[in-house]
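Shown here is a partial selection of chains from the complex, left in place.
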Amino acid sequence: MVINHSEVKVRYQETDQMGVVYHANYLVWFEIGRTNLIEQLGFRYADMEREDVLSPVIDIQAKYKYPLRYGQTAKVKTWIKKYDGFRVVYGYEIHNEDDQLCVTGVSSHVCVKRSNFKPISIRKQFPDWHEAYKKASGEE
Amino acid sequence: MVINHSEVKVRYQETDQMGVVYHANYLVWFEIGRTNLIEQLGFRYADMEREDVLSPVIDIQAKYKYPLRYGQTAKVKTWIKKYDGFRVVYGYEIHNEDDQLCVTGVSSHVCVKRSNFKPISIRKQFPDWHEAYKKASGEE
Amino acid sequence: MVINHSEVKVRYQETDQMGVVYHANYLVWFEIGRTNLIEQLGFRYADMEREDVLSPVIDIQAKYKYPLRYGQTAKVKTWIKKYDGFRVVYGYEIHNEDDQLCVTGVSSHVCVKRSNFKPISIRKQFPDWHEAYKKASGEE
């Protein structure tokens, strides 16, 4: 299984008046993890969009265990939990610098045509991605 | 059961290059729903923070069924799904102007002290809120 | 001169760890003011984009005099300061509920083709908008 390890330095803008990172911003970090995992596999999501295919989130979940703060750098771990040729399920773990687990997450994605948001088969439309995803998910 | 109905006009800033509302922004709309539901019950979250109590999200989930776009106004429905004196679980539904269901969500919250993020009992610390939450959740 | 008056209820997400609205978020409120001013003139910016014309910001300025906080509702005043058929310059003032002036701003915009970001003449391409803008700016 391929795991991407990314670092994210907390931005002041990402905090809220609780003095910690605002909860929705961790979803942005998940996305950074996905972008980087895809690059680690040798692809670029921007290229997929150039072919008028989008990959929207259809389902997301996050559990908040410990807050992160401005001045800290987060470690974002991203991997492919499940892949079936259509749907990709990513898993996430965010740790702080003391290796405390702060946030966990799961998100599901499909690929759709930009024009009508109708789902397409990754296996058929992007056979290279398909092979890489199958391998990366450890299902082969 | 008390249900809050709020309207949110999509902001240009909330869109992304897919041409639709960026998925994490719906979590911000959930928060608008919570803020307004609390006001509908006769309280203000800002007052709770003035007593150095915060109410962080500990768990959030969203399912995306249909995209919303700039130029549209969303209808956000918020209610208390579950309440036990400590933890509040909110439910959400977001519809577009054609009454299509676009996003559903669930979030769980506890109350904590600002100084150490240790959980407190809502029932003990905020008896008025407790009564209102019990009633609003339909559990009484 | 036409002036748009909009109200914006501060979102928790818009605060930062200073306990006040994060400075860049006022630019989003300026945009809400612009959207509403355009609607007040009888148009919709979304319609302009449907004709593959965008109206990016080319210059923005904001002065911060007094902070706004969660729990407050801002009053955003927007007007057209200058218009010459190509460039639109908007002016902004944001007051709090006590009518204290909190933020002032100015932004300049042109219209461009989506395909290449080349500027177009509003006067020629959108004669209806042109007439409305000239009137609204008080230059006629």
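By written order: A, B and C. Residues from 1 in each chain.
Simple rule for what comes next: a residue touches a chain if its C-beta (ideal position, glycine included) is under 8 Å from a C-beta of that chain, and two chains touch if they have at least 3 such contacts.
Keep in mind that what you see is a predicted model, and the values were worked out from it rather than measured.
Taken over the full complex in this file rather than the chains on view, the one protein sequence occurs as 4 copies, with 3 of them shown.
Operating definition for what follows: only the chains that are shown with their structure count from here on.
One rotation lays the C-alpha atoms of chain A on chain B, and its angle is 180 degrees to the nearest 5. Copies chain A and chain C of the same chain sequence form an interface built mainly from equivalent positions, shared numbers / all numbers used being over half. For this pair, chain B with chain C, the centres built from the Cα atoms lie 29 Å apart.
In terms of their C-alpha centroids, the spacing between chain A and chain B amounts to 24 Å. Spacing of chain A relative to chain C, judged by their CA centroids, is 34 angstrom.
Listed for chain B are residues 28, each touching two or more other chains.
By the touch rule above, chain C contacts chain A in their complex via residues 12-13, 15-20, 22, 24, 69-70.
Those residues of chain A whose C-beta lies close enough to touch chain B in the complex are 17-20, 23-25, 27-28, 49, 54, 56-65, 67, 114, 117.
Residues 9, 11-13, 28, 31-32, 35, 44-46, 69-71 of chain B are the ones touching chain C in the complex.
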